[in-house]
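Removed: one protein chain of the complex. Kept in place: all other protein chains.
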């Protein structure tokens, strides 16, 4: 793709002088590497009650996953985590072999991480905007809101467009979301790397960490898929094959029987990843339950939905073992830096090798 | 498919005498048609405060959607709603032209509605099972738990198998989930209709109401998709094309510009359906925002996730108009019978025609 | 009460023409007596899942309390319930011998019920006011906000003043909140009854149902107590003796061993009432645990606070028996009309006598 993509004309007029007043302060990503002071705080929490004690136990289980050399670590991401300032936490996990696969909502990967890799930013919203009473005004300025965070829709449209172009240049066949996200990494690599300090997609590409988006049409990438469908109709064209996603992730479980889950939020990433144990059985393999499982969520178990369902409940389905499981009742931006910061500075990952699972799935790509 | 499918041998030995003790009481679906007494209760709530007032307003907005003849009504389903006893509510909505399209998690449609259509049931769990402390015991009996509800995994495996067979017999090409769910309806029709009183999939098939599962691999159907992928490899085979889902639903928005959303829970169904406004724009059409929107959820806005995001926030993205929008803070089994019961007995749907959108998408199928 | 009380000059100038625009629509209280249609809806919920099933069980337990002739029924009220339109529900409970004692926050009794008995009303707030962005504007008009409900502060100041006058005329000694709330009933009686259709305080007075506010200074009444303290200093004066509250409620438990709790919200009313089992033991009596217990709340157990603590947890303290206990996860305005409506129309109360516990505590007052 030529550089001019990044200079694409805004789809909406946004030359209004006012737009800038909303987009003055950028979201900056927390750096847990610089914060060894997290460790004694989390250690003290072991002896307290309620969420603090649970958080310590979750951090300890994550540390155990990393020290268990057989264990493949799968990170599940749901909720607006990248726009919220957690990007560098996940990038540091990839850089330091603290994660072997990522299963995410499309928004975190495409609309937020790839978006920032193209040089765009998320912005801090003024307090009063959270009320929703100014959303009409934001709409007039083509500004999108995620609770307390703002995005220029013009920037997002450029991201959509780049996504569409990446898809356009692919040979016509069905792809897993993992293959497509790897192409995003290739794109960034060919264009001089990300235009920001850190990118999950790019770092994962470099280190052969597969990323799956099991509801891939449900994000910016979906617009690219729709456009191709509209343009090509019944003619051969690239498409996203969600069944292939499930097949590939299941293959990893079959080939690396011991697994641990680090889940942030619930939703499709949680359910989809838990389900690979059953899928392996369907394919005739005797895969064990996920050995370790941690989930950070504020969802309430009483609504009976999957996002809030306990990890014990998952054990009735034969998906998650119950010896090392822990849920943490906390909004993610509070708990995740503490959990990952603890595990990072405890250093269990230091003698660990990354699984480089992209090589497992695509041996042909390995030099 | 021959009847013998339904007699498939259990994958696990479950002849243990004990299993029955867990599965003695069945979930029965509430019948709002029989309950005109809902109307005065909901009307009284208009003059109260908090959730009751919001619930009345949501019911009133749903009634307005039905009276607005231009409006296509899209029902979004997330959470374990069918297993919870809400199936007949949704079937009655289909039967009475109160809904024109359904966007759902796969579990509600395949694991729960189709599952019951095959003659299986959901069961009431004993109170103590909710603790999770007996999940190991349940596992031994091959019983799966959804909070306070139980499922025989043997039954579920048969459902998986039927699903796999339906897929097996399809010609090799990519399908939208809507096309696949229509095939489930065809299957039921060929096999004498559902083996239970009501089925969403069957009723929707008969009345040309399209059903989309935008994360279709994330349910029992996924196991069928994985099995085919494993069996066929690179040979031509049927596959699920998630991009086609998005394309089709967007076509409906383009052809029927006025739309109203009735969302139960959040997740992918909520986001995906809101996004078709933008997708229409991407395809060069000037589709208006969703004119009406109601959401029932207990998700907390403070976690910044999509499930809990306000409908006002969606208006900043240009997805939902703000004149007729209402969120209701309630677990679904309490609020949904009241909202739908109110709209049913107010009778706004009586002069309404169903949009029969399956005919719009597949004119060749129309007799 | 002399008329001039009600004509008291507003403490703040509110002759502004604008005030009326906020206070146009009044809160009206739901009438469950007129709604027998609640019964089949709640009965259907018995066979569903999640909150609906729990709600049915709670309604059934409340019905059992009423049919158990030995059982004294204690209603615990926390949260803004009267201003939310639930007043008539509680009045109908009193009128029909469905409750023997009330333990409440002061706000529900003084600021809301007595306030309406003086002829004042609560008002429906415009949707945009819930954002909090107009609270400065409301302040300028002397309008107080409870989430989505408005109160004229001038009206509230008159209520404070009447309260102060009632206290002023009492002989100088310590009083329980029950004695004081009985005086509010006497006051209404002397002044021609409540200036509105229904009053909890008045109806309870007429039927000898004691009302306790164990944090009585934490409401409008507190201002009256402060004023007297300021005026009288060390001179003899009436005062509120919170220990006497606890003593009196404990006496009722000692004299009527079987008790059932119907708790709406948590807070001090929940804890205080549960604690009388222990208090009876401290006084050397062998009182049994509360035999029945129902709580309606949305509080989350994971914060470890008393409001959200399970009724099972209360059994570890020896306060609540576990055979008939049920928590319902619902905002009160949805669940309470269904639970009480069910019990009312099932009619278990019809052969029940009210305990007339005010006579137990003050035999001298009985004619």
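Think of it as A, B and C in the order they're written, each chain with its own count starting at 1.
Just so it is clear, a residue touches a chain if its C-beta (ideal position, glycine included) is under 8 Å from a C-beta of that chain, and two chains touch if they have at least 3 such contacts.
Computed from a predicted model, the values in this text were never measured in an experiment.
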{"item": "Partners of the unshown chain among those that are drawn", "value": "A, B, C"}
{"item": "Options C:128, C:189 or C:303, residue touching the unrepresented chain", "value": "C:303"}
{"item": "Full-complex contact with the absent chain, from C:56, C:145 or C:291", "value": "C:145"}
{"item": "Touching residues (missing chain, whole complex) on chain A", "value": "25-31, 34-38, 40-41, 44-45, 47-53, 55, 80, 83-86, 122, 124, 146-149, 298, 329-335, 337-338, 341"}
{"item": "Residues belonging to chain B that touch the chain removed from view", "value": "49-51, 128, 131-133, 300, 302-304, 329"}
{"item": "Residues belonging to chain C that touch the chain removed from view", "value": "78-80, 84, 107, 132-133, 135-136, 138-139, 143-149, 153, 160, 174, 214-218, 222-223, 225-230, 239-247, 250, 265, 267-268, 271-272, 275, 278-279, 282-283, 297-307, 309-310, 312-313, 315-318, 322, 331-332"}
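As a convention for this text, only the chains that are shown with their structure count from here on.
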{"item": "Chain closest to the middle [Cα centroid of all protein chains]", "value": "B"}
{"item": "Superposition of chain A upon chain B: rotation angle, C-alpha, nearest 5 degrees", "value": "180"}
{"item": "Most contacted chain pair (by C-beta pair count)", "value": "A-B"}
{"item": "Interface numbering overlap (same over half, different under half) for chain A and chain C", "value": "same"}
{"item": "Length of the line joining the C-alpha centres of chain B and chain C, rounded to whole Å", "value": "41"}
{"item": "Chain A and chain B, separation of their C-alpha mean positions in angstrom", "value": "26"}
{"item": "Between chain C and chain A, distance of the C-alpha-averaged centres to the nearest whole Å", "value": "48"}
{"item": "Touching two or more other chains - residues of chain C", "value": "49-51, 329"}
